[in-house]
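Here the complex is missing a single protein chain, while all its other protein chains stay put.
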Amino acid sequence: MSGTLTGHPVLDPRHAPPFPIAALPVLRNPQLRKNVAHATNVIQTKRARLVAEKTDWQELRTAAAAIRSHVLEDLGSYLEEFEVRCTAAGGKVHWASDAVEARAIIIEVLRQEQANEVIKIKTMTSAEIQLNPALEAAGIHAYETDLAELILQLGEGEPSHFVVPALHVNRSQVREIFARRMGLKDLPDDPKALTAAARTYLRQKFLTIPTAIGGANFLIAETGSVAVVESEGNGRMCLTLPRTLITLAGIEKVLPRFQDLEVMLQLLARSATGERMSPYTSLWTGVTPGDGPQRFHVVLLDNGRSSILARPVERQTLRCIRCAACLNTCPVYRQTGGHAYGSVYPGPIGAILTPQLMHMEFAQSLPFASSLCGACYEVCPVKINIPQVLLELRSQVVNQERRQPARFGDLMFLGMKTANAIFAGARRFRAAQWLGRIALRPFTRKDGWIHSLPSLGAKWTQTRDLRGLPSQSFRQWWVARGKEER
Amino acid sequence: MSAPSLSRQLILDRIRAATHKLPSEASVAAEQLRSYIRRGKLSVQDRLKLMIERLREYDAEVVDCMPEEVPAAIGKQLALSGRRVFVTPEGLPAQWLAAGFDWKIDRGLENAEIEQAEGVVTAAFCGVADSGTIVLHHSNSEGRRVLTLLPDWHLCILYANQVVETLPEYFDRCPSPSPLHPSDKDLSLGTPPLHPSDKDLSLGTPPLATYISGPSATADIEMTRIKGVHGPRFLNVILVRDEN
Partner (left out) sequence: MRASLFITCYNDTLYPETGRAVVRLLERLGVELEFHPQQTCCGQMHANTGFRVEAFSQARRFVGLYRNTETVVIPSSSCVAMIRDQYPGLFDELGNEAQRSEFAALLPRIYELSEFLIDRLGVEDVGAYFPHRVTYHASCHSLRGLHVGDRPLRLLNKVRGLELVPLENMDRCCGFGGTFSIKNADVSSAMLTAKLQDVLATRAEYCTALDNSCLMHLGGAMHRQFAAMRTIHLAQILCATEGAPPEETV
């Protein structure tokens, strides 16, 4: 395993351990926690400054949420419009109902191109459908060209954030990976030298590999255009130099009009990287003779999105523009980083998106991987009420559990049912308080505090004491006071 | 491969079923919620000052000159660069091709040739002061996209009259035609794809655009910002003071 960045398996929600278990090794890794805290601090600080400067920030959020909600309400029409325009401009539009189909479509296009290599722009959607392993199996090697993705690919690691995927990796780890995989023994570990090494390594690939795969930040329905926002220029390389370009995009990426970009672009970079605009935004429409790829394919991906669309509270999940502001502000993510979520979509948005893309059959621990603090909702540029969706998904998970016989062995479940019965009446509640005092007395030390509890209680006392139950509850005091006053 | 139209219909049916049964959220048409800032409030001079300031924040070199001084200003910037071989788009005014340099005019240059060039000189469509963004619509005088991508040094000639304050003002300069009905598939009512044309004749939405807001950069390694990864590392701007 030497040379690999983590021992983590591929981020597949079907196989990932539940969040509390996946988080533990990360919590025990001070280097990783430091990297995550540092990265998120940097972006948050930059973001805060720019948001304070943008006096119409809240109005922009309102408009963005409205545009995204509106497009979802009429998604079919807008997708069809996009298809018509893009096709008229020389693009070929494919529809993939799931990951299997998306991979098959892409591989088929590559076979027709006789491509055994492709250059890739970072796209979370391609990680979602596990494209790279499928390409390898089909004899096609994909070169990741985004610096972070390159680091992860060469180092056999997995992304932990969708804007800065390698934030969990530090410079000496990058140095080691590049030195080994690029054959550069004397490579120093300063970021400038490492970046220069990546530039050299990738340059020839950009100039010679004729097929590229990328994603889309936005699809524009009224023009059939695609917009890609990036910092490094590898996107522009992949979008301009090859002969054939395949764009993979979730069906929810569409915006109605070109002009809608005036809202989205003001929000995206500020939220994602704390910049007013990312260095490069590229916009293209189908094929332009003499400029850029002459063969252009768009693969529209459903893969569970249409079922999210159907649900009233959850539909807002699809507004997401993948800025990762929620990750950067999340106090849970801050401690665990991305891998603990067992998905290419980590953090608050991942906690609601991943289980839904899995039709609630997997990743059921993710909706509970939150203290419901609401910081994510505050920063979301499209106003996704993530806590509201988390609560809705928790209720679905519990409803699944209600149908399982195993629930009677689940202490948490039994505890909740019991508590509900207790809260149903004041007499039972008082009786439960009395029983609680008796039950906890043996655990209560002379100083009146409980240091250690069994069973579920041990989860509390692993790091906290608990003050023992006072011998008189408030209501008992109130009643006694009333009696005294008479 | 499975029949493509089957999936298309399947997905659209699922979407229709999903959006049909739910009542509209209380979502007002997007138009009614455009209460964000569209028009800037700065004077012309302040707007240009802001553009220059933002460009310099990105380490772009900015000089200004009067319209009649453009060729000389270009010559000076090229000389200061220490570079000799430049590519240019076909539509760049001939008087901008300063003497004493090796000009490769793009009439279909191979990528390998462009890769050999040390710099590129182009016009622009627009500048957005708020973010220091240079907008290219890749007309004849702005060039194919590859021209401003491969060379390491880009000199951009931007006119003061092309500079707006806010991003929405840029979008006002390339307006959509009237809102299309989503079900209208008659292409004659749609946005005609533009042929790359002279810089001042772009109407409607551009089929190609690149918005440049600084040299390429990454912060992927320990959040340390490194300038210049794949795109040009050096951006120079001549701001032509034609505002009067």
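A and B label the chains in the order they appear, each numbered from 1.
Note that a contact is a pair of C-beta atoms (placed from the backbone, for glycine too) under 8 Å apart; a residue touches a chain by one contact, two chains touch by 3 or more.
All values reported here derive from a predicted model rather than from experimental measurement.
Participant: Need the list of shown chains touched by the one chain that isn't shown.
Facilitator: Output: missing chain touches A.
Participant: Of A:Q130, A:N170, A:Q294 or A:S473, which one is in contact with the hidden chain?
Facilitator: A:S473
Participant: For the chain not shown, which residue from A:L24, A:A137 or A:I438 touches it across the whole complex?
Facilitator: Missing-chain contact among the listed residues: A:L24.
Participant: If the missing chain were put back, which residues of chain A would it touch?
Facilitator: Residues 19-20, 23-24, 27, 33, 331-332, 334-336, 367-375, 377-378, 388, 391, 394-399, 412, 416-417, 419-420, 422-426, 429, 433, 436, 447-449, 451, 456, 459-460, 462-470, 472-479 of chain A touch the chain absent from view.
Following the convention adopted for this analysis, only the chains that are shown with their structure count from here on.
Participant: Which chain A residues qualify as touching chain B in the complex?
Facilitator: 35, 38-39, 42-43, 55-56, 59-60, 62-63, 66-67, 69-70, 72-81, 84-85, 88-89, 94-97, 101, 104-105, 108, 145-148, 151, 164-167, 169-171, 174, 191-192, 194-195, 198-199, 202-203, 206-207, 221-223, 225, 231-234, 236-237, 239-241, 251, 256-263, 265-266, 269, 273, 275-286, 288, 290-292, 300, 302, 306-307, 309-310, 312, 315
Participant: For chain B, which residues are in contact with chain A within the complex?
Facilitator: 1-2, 4, 7-8, 10-12, 14-19, 21-22, 24-25, 27-30, 33-38, 54, 108, 111-112, 115, 128, 130-133, 138, 144-146, 149, 167-168, 170-171, 174-176, 179-180, 182-183, 185, 187, 190-191, 193, 196, 205-224, 226, 228-232
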